[in-house]
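For this depiction, one protein chain was excluded, whereas all remaining protein chains were kept in their positions.
And now, chain A:
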Amino acid sequence: MTTVDGVRLDAEPRPGQCLRTFLREHGHHAVKKGCDAGDCGACTVLVDGGPVHSCLYPAVRATGAVVTTAAGLPEGPADPRPRFAAAAGFQCGFCTPGMVTTAAIASDPLADPAQRARVLQGNLCRCTGYRAIADALDGRRTVEPDGGIGASVPAPATDRVVRGLEPYTLDGDAPPGTAHLVVVRSPHAHARVTRIDTAAALAVPGVLAVLTHVNTPATLYSTARHENRLDDPDDTRVLDDVVRFHGQRVAAVVGTDLAAAEAGARAVVVDYEPLPPVLDPETARDAPPVHGDKPASSRIADPARNVVAALHQGVGDVAAGIAEARRDGGAVVTGTWHTGRVSPASLETHGSRAWVDAGGRLVVRTSSQVPFLVRDELARLLDRPPASVRVHTARVGGGFGSKQELLTEDLTALAALGTGRPVQWELTRTESLTATPTRHPMRVSVTVAARPDGALTALAIDVLSDAGAYGNHSPGVMFHGCHESMALYRCPNKRVDAEAVYTTTPPSGAFRGYGLGQVQFAIEGALDELARELGLDPFELRRRTVVRPGEDFVASADPAEHPDDLAFGSDGLPQCLEDARAALDRDGDPAPTGPTWRVGEGMAAAMIATIPPRGHRARASVALDGGRYRVRVGTAEFGNGTATVHAQIAAAALGARVDQVERHGGDTDAVGQDTGAFGSTGTVVAGSAVARAAEALAAELRGKAAARLGIAPGDCVLGPDGVRAPDGRTVALTDLSGARAEGAHGGSPRSVAFNVHAVRVAVDTATGEVRILRSVHVADAGVVVNPQQCRGQVEGGVAQGLGTALYEEVRLDDAGRVTTRVLRDYHLPQFGDVPRTEVLFADTVDALGPFGAKSMSESPYNPVAPAVANAIRDAVGVRPRRLPMTRDRVWALCREAAR
């Protein structure tokens, strides 16, 4: 008998069961699964008062023990939960129950910075960058109870999140009879499936069905989801008879429980005929075609050459620009940079549950940023009308772009329809690290030329993007990556030569920054080198060369021939540069002493469009129900803070208190249309739709009240309790209940947001260790709707940028198999790895965004790695050109410098 949160649990655990699943099986869903391997801490519980990773703890050993989860921590002064609430110490919140149970230990070790890093080593947060968590531990209050635009009100779900009571995708009771799905994966990087024998698997007790390429639709689609489904090549099958990367899905086994499904998966016999692997993107264009079998309707640029997408375009004359720089005594810089394969690694892995409801409709509950787009493509794959499919999310445990994909829903839906039972599939962390999309690795060559005063005369890039085995997001990432990175700089002669190529490696996909981080790593490095050659301060070089209001945004296309909808809704870039320069010189840790340490500074700038091109739609409705406003949106909350921002926007438009607003989102039943939560659109697109709906409702309420009061609507003031006339007469909100209005936004026109990151680093030339002594980030987000949340977005982006810069890489062996299969081997930044970053906001008001706001989700990531690289160059005299800049690589670089 175990006692859990004060309640007896009499059940007997299974012999090989860990405490995590034992607790969850019995309804204790405050215990999360982030890694299932003792690395992330999301499942931390107290056993007889001591914290353990419950995924590693044999459940049998907890017999007779007192177990405490985040939901059952004792209230009182030592309770860490109110402190996490007061400091907004979470974003998606999936790690939070494990954080608070860990923080529930005696506070002494948490007070000492060195010990704190050790205590929190086993608690990973992928969203916050840990500053807000440090504030929680320190007892700082950074949220305010109420307020409109510009107030740091807490996330509406705060109390439930810190108590572990907020349901995520697979929390809450599964529908009765839920079966489980396990996938058989390819042991080859490239092979033809010549035979699948499922007889033995079907004979395993509890196995309900085995899905293979034989009994699933052969329809070609893309796992990537966009507003326009034609944006991505249709090159993927649910289950294919050719496998194109090590770890690709080959079959899916459905069992009454996970043990049966796993046993069935082991019993599936697959014969493969190996095909030549294509592992090197540099030679891929001359290699055997990976998708040579695809029709023109798949929209692959050149399948015979393994080219998914290509862009060869320019303005002016780059050669003439180079000649001009040379003639005038300026400088010409050329170089090549490489970026790594990085995993989004949201703490909640991909997973979904599918079932058929009483009305015959297919319902899918999934961890997704794009429920509407998943519904539309599922309907297409299943050959059903979209109205016969409902897709919804709970709170999503992080995404960062990785959930702008259809990765699990197809199989759970097919399995549910095939077996007549609800079916659940939750990816393991190893599946997530080895078989879900990563950032596109890129090789970027840059040529940049300038006159002695820094005026650019030529800017050209040659980009090779590794799509991996499928083209999901590869065209979009390539085009986007080569756009704002180039358009940021004024230069009459520009050229982009870019190709994305297939290899038989795990597919690349969408990830925060969507290509810009890779290309900017190269361009910002080249500009840093240019500044050195010209003897200019790198901030000053940017100040002189960045695009200014009134000028066209030119990446590589002539604006006269290719007009677009991008505009300067506001311009905070000069302020970002100035404030970052000034802040870098302030403060910072002292440099380590010793003869092998060198100190250097570096910076980088970045621009991003506030909305993706080619359409991004949102609809919203606001209804008055009694004295409360119910906002319905399509977009999901995955830690980006839109649930808070939308409540603030609605409250501001309606003169209401934030706590009068309830938001329902992430559901295809909520509104008619929503492209989804990607491209940093939660505030500017969905938020604009909410603003328009709320403003329309406000007008309607004033109009109705005015009619009752017999005065003009313009004389009425809408407030938290009702509509007030100048003479003090009031129509109560409850008397207007039932009023409802809608709003929409089509994603155009689009503005631009800016970010500048600057660091001072110390490098130990003997070991390659890089220490960040000072880190500053200035963001131009327009009017900041919620400063704490926006700061958290910036800090989280910076932390991910530092992970990319210094630690993270999905590594493959010579056979194309991923070797970084668990989080012990794929190093996500820990509490102790992330320095404090001073975050400043430019003071601008955007003409296009809601209440003057701009996007600020992806872009903080982009300038971080190049700033660190430029600082390392400044410190050691040799330029790092490959990410991540791990200690072994920096050490090798220093040896190169010494020669």
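Basically, a contact is a pair of C-beta atoms (placed from the backbone, for glycine too) under 8 Å apart; a residue touches a chain by one contact, two chains touch by 3 or more; residues count from 1.
The definition used in the following text is that contacts and distances are computed from a predicted model.
Candidate names were "Carbamoyl phosphate synthase small chain", "Peptide ABC transporter, permease protein", "Glycosyltransferase involved in cell wall biosynthesis" or "FAD binding domain-containing protein", and the UniProt protein name of the unshown chain is "FAD binding domain-containing protein".
Touching the missing chain, out of A:174, A:310, A:822 or A:897, is residue A:822.
Touch with the chain omitted from the figure is made, among A:258, A:699 or A:845, by A:258. For chain A, the residues touching the absent chain in the complete assembly are 14-18, 20-21, 36-39, 41, 44, 50-53, 55-58, 60-61, 102, 117-119, 121-123, 258-259, 262-263, 266, 428, 766-768, 806-807, 809, 811, 819-820, 822, 824-827, 830, 832-833, 886-889, 891-892.
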